[in-house]
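This part shows chain A:
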Amino acid sequence: MSFPLLTVTAALPAVGAIATAAVPAAGRVAAKWLALAVSLATLVLAGVVFARFDPGGDRYQLTESHAWIADFGVRYELGVDGIGAALIGLTALLIPFIVLAGWRDADVPDAEAGDTRGRRWRPTQGFFALILMVEAMVIISFAATDVFLFYIFFEAMLIPMYFLIGGFGDRAHASSEDEAAKQRSYAAVKFLLYNLAGGLIMLAAVVGLYAATADQLGEGTFSLARIAEARASGELELATNTERLLFLGFFLAFAVKAPLWPLHTWLPNAMGESTAPVAVLITAVVDKVGTFAMLRFCLGLFPEASSWATPVILVLAVISVIYGALLAIAQRDIKRLIAYASISHFGFIVMGIFAMTSQGQSGATLYMVNHGISTAALLLVAGFLISRRGSRLIADYGGVQKVAPVLAGTFLVGGLATLSLPGLAPFVSEFLVLVGTFSRYPVIGIVATLGIVLAALYVLVLYQRTMTGPLKAGLEKMPDLRLRELAVAGPLIALLLFLGFYPKPLTDVVNPAVEHTLSDVEKTDPKPDVPVTAHDAEAAK
Partner candidate 1 sequence: MENLIGLLVAAPLLGAAVLLCGGKRLDRAGHWLGTALAAASFVIGVVLFADMLGRDGEERALHSHVFSWIPVEGFQADVAFQLDQLSMTFVLLISGVGTLIHLYSVGYMEHDARRRRFFGYLNLFLAAMLLLVLADNYLLLYAGWEGVGLASYLLIGFWQHKPSAATAAKKAFIVNRVGDMGLSIAIMLMFTTFGTFAFEPVLAGAGETSEGMLTAIGLMLLLAACGKSAQVPLQSWLGDAMEGPTPVSALIHAATMVTAGVYLITRSGAVFNGAPDAQLVVTIVGAVTLIFGAIVGCAKDDIKKALAGSTMSQIGYMVLAAGLGPIGYVFAIMHLVTHGFFKAGLFLGAGSVMHGMNDEVDMRKYGGLRKYMPVTFVTFGLGYLAIIGFPGLSGFWSKDKIIEAAFAKGGTEGWILGGVALLGAAITAYYMTRVMLMTFFGEPRWKRDASGAVAGASPQRPDVEPVAENAADADTAHPATGAAAEPHPHESPKSMTIPMIVLAFGSVFAGGLFSLNSSFVHWLEPVTGHDHGHSPLSAAAVTSATVVVLLTGVALAWAQYGRRPVPVLAPRGSLLTRAARRDLLQDDFNHVALVKPGEYLTRGLVYVDAKAVDGAVNGTAAAFGGLSGRMRKVQNGFVRSYAVSMFGGTAVLIAATLLMRAV
Partner candidate 2 sequence: MSPVNYLYLASLLFTIGAAGVLIRRNSIVVFMCVELMLNACNLAFVAFSRMHGNLDGQIMAFFTMVVAAAEVVVGLAIIVMLFRSRHSASVDDASLMKL
């Protein structure tokens, strides 16, 4: 019995969350440092996971398996493939930045804190505890190889997220505190309802899957490995319609989470109303569970149905790409703009997954990681900007680069990453997705390529309106990035550059996993039209 590394990696932030929540009211600062320390320790553990993962080894590694609810065949099974390892790495990487960026977001003035009708009100502790709780749940979702285990954490994530959105909204908006609270709770409820609805449909599909396995295998199971083995040996054969219905049940839940057009409308509200670090948590971390699950569960469990649904899903994905970008152009609110840009990017990710080519899926996986980093960079810097002025409206800014050149510079780099400039990480993934899609579905690929023009438009319009031109009144005293803020933006930008120039460490880990997934759906890459020329043969030598 080897050391349960994955369990420990997931449990550490959970324990940290409880410890942070237990810090007494006076220890606000201690709670922050505790949360930061826990998130950094988790990062170290995730680094160990990443380092211990052997790309040439088994499909699932670091596996753990224990009986849990034996009567229903539910097992506590963990294991990571390259995709899971990369995403666990991303999650653990982003949380310290989220904690650091949200350092003051939950603080209330001491005078206000005293006026709490005798109750011990500790928003700061709660904020960081909830963030760590989300981290724990996300990590376990990425590691779960048992469908039921995954489902539980996939849904449980909603609870801390609900409180993070509804409880710690963006103070910097709306005419009054009441109005802000109203919009915040609207956003939180919308987030919860959308995701819960998707989750419940998935629950039905999970039960259906259990029934199908119980029917054909004699005993019901949720284990990915067991189901795959049964399918391979012909023990388990789902009827075409059953498989399609189950697929749709799973897919809907993930498409809400991802979010795919037309199930996206909760995202702009949720991201707009929450603080920037929480918005990053939503779009860069939690939403990735949706796209990740498409790869692992939709394609892994229902290969035929996935192929059956591909054309429709690709069309929806490409609509997301264009639609998100067009709406981003029209936004007046910085955070909603970034939210719509994310919808566009999620369209790319889904497109890459369902293009069913190794470039597309490797690209999609890299995209999940790169989008996480680039959105974090852009959104957190935008959050610093917003906290300075106290407004999310683009029209309230102008000429910021003159007073805060470093802030403007980091914002621009984040923006350039969002528009996938070569040299920055997202370019690699976006191009892979486009190439992968194009080689099988040229029309969809070409339409999606329009997205790169639109991305340039919304990013540069945002930059132009906020950072350039004459300085807007009221911004004369705006301070440049502080040390803490620089510690957030700097490493993220360095990472974007590094992964843009040298994505090999990631692709090495991701490629074998993608090959496995493709073999699940029994797809091979389209061959080039011109056969390998003599020259290629030479080059191969």
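The candidates were selected such that all candidates are chains of the complex that A comes from, given by their letters.
Brief remarks follow.
Assume a residue touches a chain if its C-beta (ideal position, glycine included) is under 8 Å from a C-beta of that chain, and two chains touch if they have at least 3 such contacts; residues count from 1.
This is a predicted model, so every value here is computed, not measured.
Candidates 1 or 2 all belong to this complex, yet only 1 touches chain A. The touching residues of chain A, when paired with candidate 1 in their complex, are 193-194, 261-262, 264-265, 323, 326-327, 329-331, 358-359, 362-363, 399, 401-402, 409, 416, 421-423, 427-428, 431-432, 434-435, 438-439, 442, 445-446, 449-450, 452-453, 456-457, 460-461, 463-464, 467-471, 501-504, 507-508, 511, 514-515, 525-530, 532-533, 535-536, 539.
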